[in-house]
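Questions regarding the structure given below will be posed in turn.
Removed from the display is one protein chain of the complex; every other protein chain stays in position.
== chain A ==
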Amino acid sequence: MAMPTYPVSLSFGAWNNLVTAATGELSTNAAPLGGSPTLRLEGISKTFRATRALDHVTLEVRPGEIHGLLGTNGSGKSTLIKVLAGYHAPDPGGRMTFNGEEVSLPLSSSDFRRLGMSFVHQNLGLLPSLTVLENLRLKQIALSPGMHLNWRRERAEGQAVLDRYGLDIPQWRRVDELSAVNRALLAIVRAFEEIREGCEATGKPGLVLLDEPTPFLPEEGVARLFKLMREIAASGSSVLFISHDIDEVMEITDRATILRDGRVSGEVETASASHDDMIELIIGRSLAPAEERTNEATAFAPGLSITSVEADGIAPFSLDIGKGEVIGLTGLIGAGYDRIPYLVFGASPATAGELTIDGRQLALPGMTPAKAIAENLALLPGDREAQSGVPSLSIADNMLLPDVSDWFRGGLLRNRGMRNEAKRLGDAYEVRPNDPDLPLAALSGGNAQKVLIARWMKRKPRLLLLDEPTQGVDVGTRARIFDAIAAEAETGMSVLCASSDAEQLARICDRVLVFARGRVVRELTGSQVSKDHITQACYASLENSDRSPT
């Protein structure tokens, strides 16, 4: 697969002009236009045990501004959002002002209404089984002081709100019957309405924070969303727009703050910044164009192949996986890479495609987890408690679940044999504490993951499918899991690992495929499989892929 190499070149002269501050301290002469900024954070730090997730972060959002917030996974972006949402208390020493008023941290839930801050999180926070009106007026209806609910008034108010933003959605519709776009618009309108009255009363601007609202929207929907954001900004309030998509940030925002490794790596006027500037601020250094690999990656004996697997939102995807090859799948949020393992395993239905194993062709639409296990495939899902293991059952039962029939000998399930085997595997995979009778819930996340990895590894699978295998797993355990994967790959096990963690992919993969909008846009091999190249390719991924017109 020949992929265009993404060129990175930067002139540093132009660079310094548009970056206001690249050191983590905002230069003091950046006086806001027209009085005090709507939101100003200064010197915000957050330390989790030994790791510093945020390091003296400064962020300023001016009135009437659409402000972008960018950064990779692990840049501290989500920690910062959680500080703003009052979920985390920042380390002492940080300051926050809102419209010039000093606000004490951590924020409490009563602050948001008073100040005029509202959030739209990625899940939108709508109640799907209620109507548009009930969702829109949720607070007013739920907190209505009287005994009697004046539905006529609620309807009138609700219609007025929808009309004000030009949303043509029937009020009586259930929210789960709406399109994805209308749901997002409804959530944003509701968030803005929450603060509007207060803002009009005090004459002070408010702030709406949008956390990744676009990845699942079609292009036309993004345009409507942006129009709505501009209307909000035109009313004098501000929008803090969090996104992975650099192009979107370039299009909609006035300024943007970029985080990297817990620090502010830059604050830019978007009008004068280029796409490449943004990428460099996100990744941290300018990359020499990845050299074309001359030495071809390790040749693997042919293993199995996936041929044009297809599903809703996934373009036909084909891949040959060598014996012992470790292939990474990645991309930005919403790219669809994380659905491939489930499609191959038959855990979620594919609409077309086949899997070829030893010359035998298996139709993927008819695949089930049971058939996949019979073919000696293994899937370690990302959602540990809901999909991978049952917390209330014992370690031994969880570990030996797919093999439980092997322990049925002479008409009896050999519980002691199972316990001994679980103990042995627990030793091999360093599960602590290694007591097979304990419920899985008694273990830490990392140790529970070891149990579940051991479950599949002991079967010596032909293909191991992973989805975010080290999420919520401590550093030591991570290394242990990587070693186990590498050791098995040595003996011929193929691995397909979906992950958003570039560092992890660089560590274990022979090849990395980068997805955007449901298709592969880039293949990284050999020396290109590095943390920086993977991250860069993810951020470049959206520009050579068109949004599907749906």
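Just so it is clear, contacts are C-beta pairs under 8 Å (C-beta built on N, C-alpha and C of every residue); 3 or more make two chains touch, one makes a residue touch a chain; residues count from 1.
One rule holds in what follows: contacts and distances are computed from a predicted model.
Trainee: One chain is missing here; what is its name in UniProt, given the choices "Iron-sulfur cluster-binding protein", "Ribose ABC transporter, permease protein", "Protein FixA" or "Spore coat protein CotJB"?
Mentor: The chain we cannot see is, by its UniProt record, "Ribose ABC transporter, permease protein".
Trainee: For a quick check of understanding: of A:Pro106, A:Pro316, A:Pro391 or A:Gly445, which residue touches the chain that isn't displayed?
Mentor: Considering all chains, including the one not shown, the answer is A:Pro391.
Trainee: Just one of A:Ala363, A:Val404 or A:Ala479 touches the chain that is missing; which is it?
Mentor: Hidden-chain contact among the options goes to A:Val404.
Trainee: Which of these, A:Ser179, A:Ser308, A:Gln361 or A:Asn415, touches the one chain of the complex that we don't see?
Mentor: Reading the full complex, the residue touching the unseen chain is A:Asn415.
Trainee: If the missing chain were put back, which residues of chain A would it touch?
Mentor: Chain A touches the missing chain through residues 345, 347, 368-370, 372-374, 379, 381, 386-393, 397, 401-402, 404-405, 407-408, 411-413, 415, 439, 441.
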